[in-house]
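Sending over a structure as structure tokens; questions will come in a sec.
Removed: one protein chain of the complex. Kept in place: all other protein chains.
What follows is chain A.
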Amino acid sequence: MAANAAAPRMPRWARLRRDKVLLLMMLPGVLYFGIFQYLAQLGNVIAFKDYVPFVGVKDSAWVGFQQFTTLFDDPDFWHAVGNTFELALVQLLFYFPVPLALAMFLFSLTRNWVRKLVVSFVYLPHFISWVVVVGLFVQVLGPSGMVNSLLTSDSHHVVVDVFRDPSWFKPMMLLELVWKDCGWGTIIFLAALYQVDDALYEAAALDGAGWARRTWHVTLPSIRPVIVLLLILRVGDILSVGFDQVMQQRDTFTPAAAEVIDTYVYYHGVQSGQFSIAAVAGLLKGIVAMILVIAANKIAHKLGEQGVYQ
């Protein structure tokens, strides 16, 4: 950096000449973000219009906040919002700690080859698509799957179809998420655990601290910044709760049980052609998600943590 300290003094045209190759390199990427993010955001104006695809975005009539009231009067929307928050809460309480626990278990394995073997196994499901993961789950736990016929000893009798019974929606979502992503989720926790100074453990052990007290007084405080960081990222995701995952199961579990905000936007907007109403839902979701992240980050700073950004 020091070598370039004088660079900003260069006149702009001289910098332009110096950087012309770099700017050309940026061009495809800048065009991409310009078009597919910033230009696309302009499409949100249809939230204030009565958008008709044949007429186009520009010529559709302005209706002010009418689409907002229509959306707020739709019980299906509130249902999707409630479902989204419930699902997010289930994930936060029951999914978030699992990768941490698994990472601590992996870290406690003292035989290197065993640890490497387990790590390479548990990373794999993260790279499998949700379509396939749900396929695997149906094959194992579905009505004609392995577990069902082992439980009933009669393959044509079904105890409970855990992929159709609405009350099984949240447990199955959780189970699938744990299977697919908890291994991958350990990666950051493991890296943090490796950074903990071994001398701290040694000192604690010499003072007579057992496994539980070492975990509570050394491990967890040492990796707290990472836990906070991942919690903030999770907060930003609350309103999205794994769209890809829900998309595979919304229809079988019925929309009544499984609709979330993103699937509402897809099915009401793209499928049913109510683009304007769906745009309102998507816009509100984006704004609230952004506020949530900023707020979570602020709180982290207040608590003396680093957070995601400064």
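We adopt the following convention: contacts are C-beta pairs under 8 Å (C-beta built on N, C-alpha and C of every residue); 3 or more make two chains touch, one makes a residue touch a chain; residues count from 1.
Quick note on the criterion: contacts and distances are computed from a predicted model.
Comparing "Carbohydrate ABC transporter permease", "Carbon-monoxide dehydrogenase medium subunit", "Cation:proton antiporter" or "NADH-quinone oxidoreductase subunit N" against the UniProt entry of the hidden chain yields the protein name "Carbohydrate ABC transporter permease". In the complete complex, the hidden chain is touched by one of A:Ala205, A:Ile227 or A:Ile299, namely A:Ala205. Of the options A:Val52, A:Leu92, A:Leu109 or A:Ile227, the residue whose C-beta touches the omitted chain is A:Leu109.
The omitted chain makes contact with just one of the residues A:Met25, A:Val55, A:Leu93 or A:Ala295: A:Met25.
Although one chain is not drawn, its touching partners on chain A can still be listed: residues 1, 3-4, 7-8, 12, 15-16, 18-19, 21-23, 25-26, 28-30, 32-33, 35-44, 46, 53, 57, 102, 105, 108-114, 117-118, 120-125, 127-132, 134-140, 142, 144-146, 148-149, 155-156, 179, 183, 187, 191, 194-195, 198, 201-202, 205-206, 236, 244, 247-249, 251-252, 262, 265-266, 269-270, 275, 278-279, 282-283, 285-287, 289-290, 293-294.
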